[in-house]
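Please read through the structure below; I'll follow up with questions.
Here is subunit A:
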Amino acid sequence: MREIIVHELTQATQELVREFARFLPRLMVMLIVVLVGWMIAFLVKAILRSFLRLIKFDKLSEGAGASQLLSKAALPSSTELVSRFAFWTAWLGFILVGVSALGILGMQEYVTRFFVFLPRLLVALIFLFIGLLAASFFSRAALLWAVNTDMPSPRLLSSAARVLITVFTASAVFEELGLADSTMLFAFAIVMGAVMLGLAIAFGLGGQDLAKRFLEARFAPEKKEGKEREDELSPL
Partner candidate 1 sequence: MPQDQLWYKDAIIYQVHVRTFYDTNADGIGDFGGLAQKLDYLQELGVNAIWLMPFFPSPLRDDGYDIAEYTSVHASYGNLDDFKTFLKAAHERGIRVIVELVLNHTSDQHPWFQESRKSRDNPKRGWYVWSDTDTRYQGVRIIFVDTELSNWAWDPVSKEYYWHRFFSHQPDLNYDNPAVREEMWNVVKFWVELGVDGFRLDAVPYLVEREGTSCENLPETHAVLKELRAKLDQHYPGKMLLAEANQWPADLRAYFGDGDEFHMAFHFPLMPRMFMGLKLEDRKPITEILKQTPSIPPPCQWCLFLRNHDELTLEMVTDVERDYMYDQYARDKHMRINVGIRRRLAPLLDNDRRRIELMNGLLLSLPGTPIIYYGDEIGMGDNIYLGDRNGVRTPMQWDGGWNGGFSAADPESLYSPLMLNPVYGFQAVNVQSQKRFDHSLLSWMKRIIKVRKSTPVFGRGSIEFLYPANHRILAYVRQLDKESILVVNNLSSTAQAVELDLRQFKGKILIEMFGRNIFPRVGELPYLLTLGPYQFYWFRLRKI
Partner candidate 2 sequence: MAEESILTDEFLRQLIDVGEADVLVGVPTYNNAATVGHVVQTIRAGLLKYFPRERAVIVNADGGSRDETANLVRGASINDLQHSTDLNALRTLHSISAEYAGGPATGTALRTILASAELLRVSACAVVSPESTTIGPEWIERLLRPVYQGNFDFVTPLYRRHKFDGLLMRNLVYPMTRAFYGRRVREPYASEFSFSGSLASHFLAQDIWVHEVGHTGTEIALTMSAITGGFRLAQSFLGVKPHLDARSADLVAAMRQTVGALFWSLEPNFSLWSSIRDSQPVPTVGGEQEVTLEPLRVNRKRLFDMFRSGVAELEPVLKSILSPPTLAELQRIATLAEEDDFCYGDELWARTVYEFAASYHKAVISRDHIIQALAPLYRGRAFTFLVENREASGEQVEQNVENFCLTCERLKASLLELWNGKK
């Protein structure tokens, strides 16, 4: 009995030791892979950063108003952001490769999924980035346009533009990520409807003046013309 127990124990211990001995090199491989991955990722980050600096990526994104957006979101500069993203993506990839080297069952599948998912994630992130940029840009453009053409409620118009573009962006991002297609469609429809209703109410309340002016222009054009002429100062 004792022998059996001892034997089993010994065997188990031996097994464990053997397993461990078998596992140890894998672990080491994993650690090496992770380490080398970190180095490679760091290298990639450094190269990318200097490349982006070389092509003055910051300036480009500044022109597009992206920097403003980033600073608003308390994010680092766009060069830093992109290179950091590259670093983490690369390193994460290596960590996953390393983990798969451990030979843990099922892990392999997750790693493969991760690599399949990675480009989609990337595209989704780009969508998100561009979408937020566009939302910021167009909302400001709408605001300025409204102010300079003496439209009522410029802020509301601006916000409406922002919400609209953000919602579009979000739907595109979720679509790309393949998350809950139909749910998103419903959600989008609901948000859209809400926005439109909001706009309608907003215009109804805030647009009284506009409507009045429009009607005046329509039915009392002479009066308006007189007003316009008064204003006719050539700026140049």
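The candidate set was assembled so that all candidates are chains of the complex that A comes from, given by their letters.
Annotations
As a working rule, contacts are C-beta pairs under 8 Å (C-beta built on N, C-alpha and C of every residue); 3 or more make two chains touch, one makes a residue touch a chain; residues count from 1.
These figures come from a predicted structure and were not determined experimentally.
What touches subunit A in this complex, out of the candidates 1 or 2, is 2. Those residues of subunit A that touch candidate 2 in the shared complex are 59, 62-65, 68, 137, 140-141, 143-148, 150, 154-155, 227, 229-236.
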